[in-house]
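Only one protein chain is missing from this complex, and each of the others stays in its spot.
For clarity, chains are labelled A, B and C in written order, and residue numbers in each chain start from 1.
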Amino acid sequence: MDLEYSADEMAFREIVRTFVRAELPADIAGRVLDHRRLSRDDHVRWQDILARKGWLTGHWPRRFGGLDWTPVQCHLFDEETAAAGAPRLIPFGLNMVAPVIMAFGSPWQQSHYLERIRQNLDWWCQGYSEPGSGSDLASLRTSAVRDGDHYVVSGQKTWTTYAQHADMIFCLVRTAQGARRQEGISFLLIDMHSPGITVRPIILLDGEHEVNEVFFDAVRVPVENRVGEEGRGWTYAKYLLGHERTNIAGVGASKREVRSLRELAEQLRRDGQPLARVESIARRIAEIEIDLMALEMTVLRVLSARTEAPGPEASILKLRGTEIQQAITELAMDMAGQFALPFVPQAFESGGVGEGVGPSALAPLAARYLNMRKVSIYGGSNEIQKNIIAQTILGL
Amino acid sequence: MDLEYSADEMAFREIVRTFVRAELPADIAGRVLDHRRLSRDDHVRWQDILARKGWLTGHWPRRFGGLDWTPVQCHLFDEETAAAGAPRLIPFGLNMVAPVIMAFGSPWQQSHYLERIRQNLDWWCQGYSEPGSGSDLASLRTSAVRDGDHYVVSGQKTWTTYAQHADMIFCLVRTAQGARRQEGISFLLIDMHSPGITVRPIILLDGEHEVNEVFFDAVRVPVENRVGEEGRGWTYAKYLLGHERTNIAGVGASKREVRSLRELAEQLRRDGQPLARVESIARRIAEIEIDLMALEMTVLRVLSARTEAPGPEASILKLRGTEIQQAITELAMDMAGQFALPFVPQAFESGGVGEGVGPSALAPLAARYLNMRKVSIYGGSNEIQKNIIAQTILGL
Amino acid sequence: MNFTLTEEQSLLGDAIDRFNADRSRRRGVDASEGRGRPEATGESMRALWAGLAELGLAGLLVPETYGGSQAGVGGSMADVMVMMQAAGRALMVEPLVATAVIGATLLEADTDLTRRAQYLDRLVGGDLLVALAHAEPDASASMFRVTTRAQAQGDVYVLDGRKSVVLDGGDADLLLVSARVSGSADEAHGVSLFVIDASAPGVVRRDYATLDGHRACELMLDAVRLPASAMLGAPGEARALIEHALDRGSAALCAEAVGVMETLLAHTTEYLRTRQQFGQVIGRFQVLQHKAVDLLVHLEQSRSMAYLACLRADAPDRDEAARAVSAARVSMARSARAFAQTAIQLHGGIGMTDELPASHHARRLSLIEFWLGTREQHLDRYMALAARDEATSSA
Partner (left out) sequence: MNFTLTEEQSLLGDAIDRFNADRSRRRGVDASEGRGRPEATGESMRALWAGLAELGLAGLLVPETYGGSQAGVGGSMADVMVMMQAAGRALMVEPLVATAVIGATLLEADTDLTRRAQYLDRLVGGDLLVALAHAEPDASASMFRVTTRAQAQGDVYVLDGRKSVVLDGGDADLLLVSARVSGSADEAHGVSLFVIDASAPGVVRRDYATLDGHRACELMLDAVRLPASAMLGAPGEARALIEHALDRGSAALCAEAVGVMETLLAHTTEYLRTRQQFGQVIGRFQVLQHKAVDLLVHLEQSRSMAYLACLRADAPDRDEAARAVSAARVSMARSARAFAQTAIQLHGGIGMTDELPASHHARRLSLIEFWLGTREQHLDRYMALAARDEATSSA
């Protein structure tokens, strides 16, 4: 038993740190650290930089062009990049569809799509939820009807994050009516530029455009774009879900945000004293920090217990990870006091148009607080995670 | 709209206060205020004093020998007696079986049993729960078989509070197997001194003997002791439940306990300072006090909205009442620090044998903390209360 | 003790509900959908306010002598409670708290009787929007730290300073500004209240939206020169008045929160009763049922505390009033936050959208939680008052 990083791991951390310090564009880092809006281009630029270094896919197996990073290396990479203010990696290609293609994809899909993801050539999005099937994913109704060597896809997906930016979407579609609803579902890779696809923005309560409705009107998809066997999509989707949740723990980013809370506490004053010296505030920061230590240790335990993707215990990480993320923004609101109220959408643009309305660090806060309500809803709501844990781990 | 007590109400409060000051035996009040164990005799003595004054049943209608107190008068009586350290009134006769007998009992039952309750001649207990039917009361199996002008009762009740003291028990028994489980249940009044009744103590986690198992081995009960019609016991039981919960809000006692917290905070020191000056402690006391204000206002709203027994909103009072009671003892534990650990059963006896083990006010604390876990379980667990609210008030 | 509305009060509540329903119908949206924001409909705030004034809302607290509180209703905080609950139900954005509650309270205390009559007359008629500018950028635990300076120079005062998050301040005709004529930042005495025309030279307002769709402003006072008569009340002794006005405002917000919760709970249970997942309505899931129950419990507690705050805000014993109001604010703040978060969570993704009313109600609850003092500020105030009370009673 040993909690310390090995010499090799420390060296790896140092290499990542040095690289990030040199290569992460300052304007992007500034926007991340100040909680401003990131453009598509910000994400692409940073991911291109990593792709050139081979680090976009450092966690992939070597046979698919990855570097076989260990779980601890992945954790260190996440921590170092997050700390420096790198944008989070858009996970849909890298961490969601890629493992499915690796495990179940055809040789062509593997050589074509994985290579393009590795080079950061495609922006992927995820076509799972539908208006009638949110938590109850298996009730999905978007249909794919075989027509020669194509499927003709019709239906609607919703809550599709960044569909407005995407080149590709991976979709669960119904190719047959099974006896069980989980049967007859297939897993398709669809070009977002195909005729018949329409994207409609959904504006969230913070005024932002992150998610979309995606409409499919007789969209023709080559059969070779089906992953694995027809009708077995549910199996692949479950495989994928295990991967998605791991990332949601978000330890690296939360550590950065706790540091930012500490800075805010030094900067903001109450009765002339920095908030850091107000006991009730200092205690809450300390408690969040301690919760985050417990989460980080749990992530490391789960990661080092297995080389395979973590199972249902990933749900625990998602639960605690999102609770901590929400606690951080709530505390920031309480620290802001009256300045929790201004809602200045321009503040999201770099340059701080929030100026003149309280401390500029607080300008995007109300929107961020509202936005963070989503983390306990998406990727399987926290209630669904608890159902999974109760059934799978506790056998209830 | 007016939040102030009327002149009449103020006068009533003064009369109660004066009486209690003069008549409540000091030894009993001392035990209540110091959280020591009360004997059967303590309860009986105090209830006799009230009975002589007619106040044991002040809340009863005049036609049954009561004084027709208004809900506000009842609230003031509860508050004044609790504040002075009076034992809580044993509710099983006064507030539980009495309303049922008033509403559904025979003239003989009304004249006989109600009069004996009014004079504090019988100690009642409640025979509802069985080993297999706790939350799911309707699954009860204790049987009553008709034999001439008697029922022969066999079976087992459990969690029977103070059965060891009781002269009478009101029981739900099964007189027939109905199509629905709620059918075929009858409501019997049984003499605890009847042959065939055995009481076995259940020792709780604090070492106390409060509850019991009660075994019925072919106990003969006169048919005239059945309340209302045979097979309609479920209706009477539901009627009763509405009454029981109201009392569980326990505002008067909680107000007394908050005062006791404040005294403790003046008495205990940390680093030479009274705890009352430690911000984190002072805040928690204030928050509990505020919660209690909200509860009291809600009780008064519910009470003044109707002269009938409150409906499902009583569940809200039970929920919040018990949460506050538990919060009070938890805070006391936190204030006690290391002195939360000693567990000195003798401390329950008056005279403070806890002496020599930290401040004597803390001697019964660990046991009280453990004991208070029960309030969210008994009288319909808080989960059951929420089910009731969801179904009855919210229509879910 | 009596929690019953008078018939007039019931009628007032109904009238406001009807007014809002009519207005929504005209706009083609549901009354409870929180689509009331003028900028969303192109209507002018002035016109809307005039409509409300006709209903008697602008002058609800104003004594009959000045044209307010007619037809047996008005003049008391109990009436304000009824009004604000209705306002909350429909997510009204008009400056009821700023003008009709806080503004009216302050103007009624004006010792310049001519001006008082003039302003109150305009206020009752809907012709005068007022905002109190009191809080400053450097937050204080007490809510009564004032560093804005009013320097006497001959027979004028020169005001310098900055006021923050002045709700409805951007639209106001009249700004009531607290400024220090003497003493240090936290001293109770030495604060005066000035009546300033919003168009006075040196007054700069930076207007912005708040997270719920209200508007607020930052107010910069740069050598604003005012005649001595601009002072409302005795020099340096405005704190008690401001505190009373803010307490009335806080009590009004407690009542507004109740209205918002009522509608949001109705929306949420309706959603739970209709949304299907896993072959049944999601309201059948016990965990969601219990969370909905938590909402109801928050609502009922908040309702109780709104009574307490509104019916005690005008108590003759100022400490008692303040203690009740701050207790209510502490309780309401916690409930408002938990309520907003839980209601969104129960709606799932759709609760996150701007499209659905739920998010609008949740945002209003956040505004109410933070305006006129945070939970911690009110808790500290409650504690200080409780300590003072104990010191007195044991003395």
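Simple rule for what comes next: a residue touches a chain if its C-beta (ideal position, glycine included) is under 8 Å from a C-beta of that chain, and two chains touch if they have at least 3 such contacts.
Just so you know, these numbers come straight off a predicted model, no measurement behind them.
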| item | value |
| --- | --- |
| Contacts of chain B with the absent chain, listed as residue ranges | 129, 132-136, 139, 158-159, 202-205, 207, 211, 268-272, 280, 330, 333-334, 337-344, 356-358, 366-367, 369-370, 373-374, 376-378, 381-383, 386 |
| Contact footprint on chain A, counting only the chain that is left out | 1-6, 9, 72, 282-283, 286-287, 289-291, 293-295, 297-298, 300-301, 304-305, 313, 316, 319-320, 383, 386-387, 389-391, 393-396 |
| For chain C, residues in touch with the removed chain | 285-287, 290 |
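Quick note on the criterion: only the chains that are shown with their structure count from here on.
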| item | value |
| --- | --- |
| Whole-Å gap separating chain A and chain B, where each centre is the average of the chain's CA atoms | 52 |
| Multi-chain contact sites of chain A, meaning residues that touch two or more partners | 280 |
| Multi-chain contact residues (two or more partners), chain C | 288 |
